[in-house]
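Yeah, one chain of the complex is gone here, protein chain that is, but the others are all in their spots.
Order as written gives the chain letters A, B and C; numbering starts at 1 within each chain.
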Amino acid sequence: MRRLVAILKSLLYLFNREKFFKNLLVLPMQLLLNFLLLPPFAIVIYLAFVNWQPIFGSWTEAPFVGVNNFIRLFAEPRFYEALGRTFVIVIVAVAIEFMLGLALAVLFSRPFWGRRICTSVILYPMMLPWVVVGFTFYLLFLDHGPVNYVLSSLFGPSGMISWFRSPISAIVAIIIGDIWQWTPFMFLIFYSALGALPKDPKEAAMTLGASSWQIFRYITFPMIKPVVYVGLVIRALECFKIFDLVYIMTGGGPGVSTETLSLYIYRVAFKYGQLSYAAAVAIIVLLSIALVSRLAVRPLLKEVV
Amino acid sequence: MAQAGVLLLRLQNVKKVFNSFVAVDNVTLEVAEGEFVCFLGPSGCGKTTTLRMIAGLEMPTEGEIFLREKRITYLPPQQRAIGFVFQNYALFWHMTVYENLVFGLRLRRFPAAEINKRVHEIAERFELMDLLKVRAALLDLSAMQRVAIARTLLIDPHLLLLDEPLNNIRPGLREMMRADLKRMQQELGKTMIYVTHDQEEALTLGDRIVVMSKGKIEQVGSPQEVYDVPATLFVAGFIGRPPMNLFDVQYEVENGHSWLVWRQHRWCVDKVRNQIEAAQPEKGLVLGVRPEKLKISYEASGIPAKVLLVQPLGRKDVLTLDLEGTTVHGVIPSELRINVGDVVFVEFPPEGMHVFSTATKGAIVHGIS
Amino acid sequence: MASVEVKNISKIFKDKPVLKNVSFYVSSGELFCLLGPPGAGKTTLFRIISGLEKADTGGVFFDGKPVTSVPPQQRDVAMIFEDVALYPHLTGFDNIAYPLKLRRLPRAEIKKRVNEIACLLRIEHLLNRRPHTFSGGERRRVAIARALVRNPRVLLLDQPFTDLDAQIRHEMSAELKRLQINVGQTMLLATHDFEEGMIADRMAVINDGEIHQIAPPKEIYNSPITRFTASFVGSPAMNLFSCQLVRTATGCELRHPAFVLSLPWHPVTFPQQVWLGIRPEKIVLEKGGKIKARVEVIQILGAEQIVDLVLANGDRFKWVAPLSLSEKFRRGDELEFDFPISAIFLFDYETGHNLVRKEV
Partner (left out) sequence: MKRKNIAMTARPPVISAILWILHRLVVLLVVGVFLVPAVWLLSISFKPPTEWQVFPPTLIPRSPTLDNYIVLFKPEAPRGTAAAMLRVTEPVTKSFLNSLIVVPIATALSVTVGFLAAYAVARFRVGGAFMPFFVLTTRMFPPVAFAVPLLVYYRWLRLIDTPLGLILIYAGFTLAFSLWMTKGFIEGVPRHIEEAAILDGASPWRVLFTITLPIVKGGLAATTLFVFILNWTEFLYALIFTSTKTITVPVQLSHYVGAVGRFYGPQAALGVVASIPVVILGYMIQRYLVTGFSFGLIRR
């Protein structure tokens, strides 16, 4: 019995040593991520170089076709259109969200009565299920919905637009929906950054004679630049993935004129079942995003490390 | 009651209340041109709040502030041209030292050549020449402090306010920087108001010291006055380290003579009898004697006391004595060899005996000789 | 209570030597002070003694037995950090009881010992309150109680009182001395304020990871063996003048641009350039004295006054004058001083070591 206790004690001792403790902490994360990430990486590469569709039966016997899928991808006009459309949405939406978010953060930086309630009203869109936001804006932009009502009362009946008929107005509707849901995210980042700033430098600038605008331009904004950068990078990458809003509001229509990259991949893979081709597209997208985020994060790494 | 010299700043019944907490209570003060005034008091006594009201960073609830007889009570800080050095220096961390220094001048649209001349002039005096290109966040503490003062001086302020600037600098370096600050102030003749909780710092720096407690001014006086003639029990206890020894004594008149009695010891106070009697001695008196003034020796000529602790401080030793049950502090030159456990004799020097009224906490008489 | 010995401890951090071959011995129950400027390596040394960090070379011994490989949990060392580090989510009682709970002591005994230590440190009123309601002094007392309740072999205090008001700081160091006498606990106090360290039985002056001198505080004050120790211990710091050293028949002569002093003795070794050191309070005001200086700044400090003087060549030094002399001079006066021979120290210009005297 005594020997058993001795073994147990040394095991416990081993168990407690820092190195063992350190690796044990990270183990669950590694297990989960490896389970979820590694096999799919292998599969997507395998799929991209064969030609397989679920209807052809088991994917293990699929014929090897080399880079055909990639060739087809780079020759596919619909892919480029979807990519172009996604870029347009990202650039316009994120730019407006950045300006609105910053303006709101400055507006809210000075305390006023009821600031807490107003802040929570501004933050709630971010929490909503994307599908609900999509559906709500779908209702708003209906031919006889409130938006057209406002337009008609302003510019008369001719001012009304049937939003989901023409591609441009459909995309504008989508962008407005995205702005409404994600301006709060940019607001939150700027608002917390302004809050975290030390107060002393601003007061010092005041005693040196700086007006509130000069304080913002020379002191406040430069100091929150790292956070602004992070906010923009994260929001741009997140917006690039836009799917729910488009799926609910326009379903990619009219025709494929508002189809974004994610919707295109979804259609090709899960509607038309061309999984090999979709795998090729997925690889290209994954690689480009990895490159972009690696580049975008590097200046930040220099700053933080 | 400002000293001789042109009146620069006047505070009149200034009061500041932070939702029901009275931070500053009816402060009236005058500061003359070229003076070095120290606000001294424990943390939370309202000294920093008063400083911030002079700079315009806080607005008083009541009272007025005048700068050269011009009312500036509600003027924003931008228009007061009053320099403020913060406790953690408040430099523009993302800018270089040069950009910090020129910030004020650029706002005033000074010509570039003029700015350059002035900056290099003051960088020379503050030994910042080789730090001009360094980012403020990477400086060491004393450099940060020098940049903070230089930056403020460059806008040639009416007066300079400093909020415990030497607080996080280690003792050895701190003495040197105090002497530099004092010398620079005398050379530039710039009026300064310096806030500190360290009584030694206030005594060595201030031409005049404003002792504050719980938002009120306890006493305003030269370092000599607040040390030798403390106006209240608080000032007596706060100035001087180790603090003044205090004894509850009774006032008795016996066969024509007036005595202060403590336990079975008595001291004749005939010379100051009328002052004491004018302050209702029956309400209770407090006798205060500074540890440095106590005569401590082995000859049997005073009250016996046992030495509990010897705390050497280099050139002098602080003794903790048990005088008939009450703890008393004494100070002796370190050459005098006294060690723990000895019995020594303590004599109260008549000229060093301060008498306070227990009721009003105010001083009645200083020295009964 | 255990004795602590540190042998040839060296540590390089990011290829900068932080500790260079540090050795000293602290007997059981002694209050030992480690005095040095910030960045001298005090904290790193304490982290090595407590086991939180490993030294590159050298060993740590408690009562002669090596503990270098013993993990911090079993080394039974208590440390008070500069930011005191109380457990913010526990009450005063639970903070102090935490180490005892880890040792699975019965509840009754924990309660007894916690109350015992609480009344020794006069903090009974803090036991059922949370740390954020404590004042600076109270936080230190609870931390000390938490450390002493388990009678650790060694108590390390890493600059515990630096951010307290001056008044409370000296009360706390007196309190430490009182605890050392009552409890007989071996304590190591690290500080950069020499006044705080003067209550120790012995003091080690450390700078840039090197021990300059180990001796009782008074001995270090009166006979510093290096220039650094002389200037670091004492407030205001010792005045230092760089002079040429010339051998003469009767001893030696110190040539300074503003004055010349002759000494009846001369040092064993004869460096060309030396530092002349004299404590500010040892300087004597004397008509006809050799040293002429102009009064620049007078600072009155209660019973004394600190006078800043500047020599003809611009060198500055300080003089501590008793108040009784205050009427004798004002700012701008030219005064004459004499440096008493017994109060003079000579340090080698390069090495900074005190030069050994040789009576002629």
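Criterion: a contact is a pair of C-beta atoms (placed from the backbone, for glycine too) under 8 Å apart; a residue touches a chain by one contact, two chains touch by 3 or more.
Treat the numbers as computed from the prediction; the structure is a model and nothing was measured.
A.B. asks: Which residue among A:73, A:140, A:161 or A:219 touches the omitted chain?
C.D. replies: Looking across A:73, A:140, A:161 or A:219, the contact with the absent chain belongs to A:140.
A.B. asks: Out of C:60, C:79 or C:172, which touches the unshown chain?
C.D. replies: C:79
A.B. asks: Quick one: which of C:59, C:99 or C:289 touches the chain that's been left out?
C.D. replies: C:99
A.B. asks: Just one of A:74, A:87, A:124 or A:272 touches the chain that is missing; which is it?
C.D. replies: Spelled out, the listed residue whose C-beta touches the missing chain is A:124.
A.B. asks: On chain A, what residues meet the omitted chain?
C.D. replies: Interface residues of chain A facing the absent chain: 16, 18, 21-23, 25-26, 28-29, 32-33, 35-37, 39-44, 47, 59, 104, 107-108, 110, 112, 116, 118-133, 135-140, 144-146, 149, 180, 184, 188-189, 191-193, 195-198, 209, 211, 223-224, 226-227, 230, 237-238, 240-241, 243-244, 247-248, 261-262, 265-266, 269-270, 275, 278-279, 281-282, 285-286, 289-290, 293-294, 297, 300-301, 303-305.
A.B. asks: Since one chain isn't shown, list which residues of chain C touch it in the complete complex.
C.D. replies: Considering the whole complex, chain C reaches the absent chain at 50, 52, 72-79, 81-83, 85-89, 98-99, 102-103, 146, 150.
The criterion applied here is as follows: only the chains that are shown with their structure count from here on.
A.B. asks: Which chain has its C-alpha centroid at the greatest distance from the C-alpha centroid of chain B?
C.D. replies: Most remote chain from chain B, centroid-wise, comes out as A.
A.B. asks: Calculate how many whole Å lie between the centre of chain A and the centre of chain C, each centre taken as the average of the chain's C-alpha atoms.
C.D. replies: Taking the mean C-alpha position of each chain, the two centres sit 57 Å apart.
A.B. asks: Using the average of all C-alpha atoms in each chain as its centre, how far is it in Å between chain B and chain C?
C.D. replies: Distance between chain centres, rounded to whole Å: 26 Å.
A.B. asks: Okay, in this complex, where on chain B does chain A touch?
C.D. replies: Listed in rising order, the residues of chain B that touch chain A are 55-57, 76-84, 86, 88-95, 103-104, 107-108, 148, 151-152, 155.
A.B. asks: Can you check the complex and tell me which residues of chain C touch chain B?
C.D. replies: Counting only chain C, the residues touching chain B are 37-38, 163, 165-167, 170, 173-174, 177-178, 192-195, 198-199, 217-218, 221, 231-237, 279, 281, 296-297, 299-303, 306, 308, 318, 320, 331.
A.B. asks: In their complex, what parts of chain B are in touch with chain C?
C.D. replies: 42-43, 168, 170-172, 175-176, 178-179, 182-183, 186, 197-200, 203-205, 222-224, 227, 238-243, 290, 292-293, 309, 311-315, 318, 320, 331, 334
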